[in-house]
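Note that one protein chain of the assembly has been removed; the remaining protein chains are unaltered in position.
Our next item is chain A:
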Amino acid sequence: MLRLVSLTKTYKTGDRALSEVSFEVPAGQVVGLIGPSGAGKSTLIRCVNRLVEPTGGQIFLGDTEITGLARGELRVLRRRIGMIFQEYALVERLTVMENVLSGRLGYVPFWRSFMRRFPEADVATAFALLERVGLSDHADKRADALSGGQRQRVGIARALEQNPELLLVDEPTASLDPKTSRQIMRLIKEICEERNLAAIINIHDVVLAQGFTDRIIGLRAGRVVFDGAPSRLDDSVLTEIYGEEDWAQMRRAEQEDEEDARAEMRRREMMAEAR
């Protein structure tokens, strides 16, 4: 469904962010893209919807060659690709509903979006999506009144409002606590299954990536150094991607985090019962 053919990006400064990256993502597959900071993960997903212009290679979404599109065609293509951001990237002074409806901007004429008179079907979809991500009571709140986890849910709803074929997800959990991170990753995974959506998720957290993706691609210095099932991601592969480190300790720490979160939940439940 998505096909990258020797994708290359060299920045004007001469830094080579991506060199000859090729892979294919079938419909419905959730791909975790891991790698150290500066490995080119962010550049890679931004090349897919051309927020960053690639300098070499080709990208295909279905039969469309993204890399060759003119500006107007690119707009139409971007409707097919939903994007979810690290710091949520909601427009803070707009309401939750306006943020979700902004997913339809590529479909409606300017006057409709300017007057906030979106077609009824779009509004209905938006309400259904807010319901799905558990925010139906918050439609008229301003986006900056929400917590981090809630904002990311709005971000997910906005991406889905586009009715996309592909999700690009850039560090969705980097500003969230461990428990909310797992909830957000679970939500993304479930939604991809429900809609047979393909997704590329940039993620720092190796354990989360293993838990919630179907396939892992490891980048190092702009090159693919690993591509396979999450279960194949062992210590030697991690060392290849990130360099030398005590990986067993990372897994232990992650487990402790999770146990802490579970203990916290149990404690809250007990307190709620006591009341």
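Heads up, the rule we're going with is that contacts are C-beta pairs under 8 Å (C-beta built on N, C-alpha and C of every residue); 3 or more make two chains touch, one makes a residue touch a chain; residues count from 1.
Please note the rule applied: contacts and distances are computed from a predicted model.
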### Query
With one chain of the assembly withheld, which option in "Phosphonate transport system permease protein", "GvpL/GvpF family gas vesicle protein", "Thiazole synthase" or "Glycosyl hydrolases family 28" matches that chain's UniProt protein name?
"Phosphonate transport system permease protein"
### Summary
Where A:L44, A:I81, A:M97 or A:A126 are the choices, the one touching the absent chain is A:I81
### Message
Which candidate, A:E24, A:E92 or A:E256, sits in contact with the chain we can't see?
### Response
A:E92
### Query
Considering the whole complex, which of A:T67, A:S102, A:T125 or A:T173 touches the chain not shown?
A:S102
### Task
Since one chain isn't shown, list which residues of chain A touch it in the complete complex.
49, 51, 75-79, 81, 83, 85, 87, 89-94, 98, 102-107, 110, 113-114, 155, 158, 162, 168
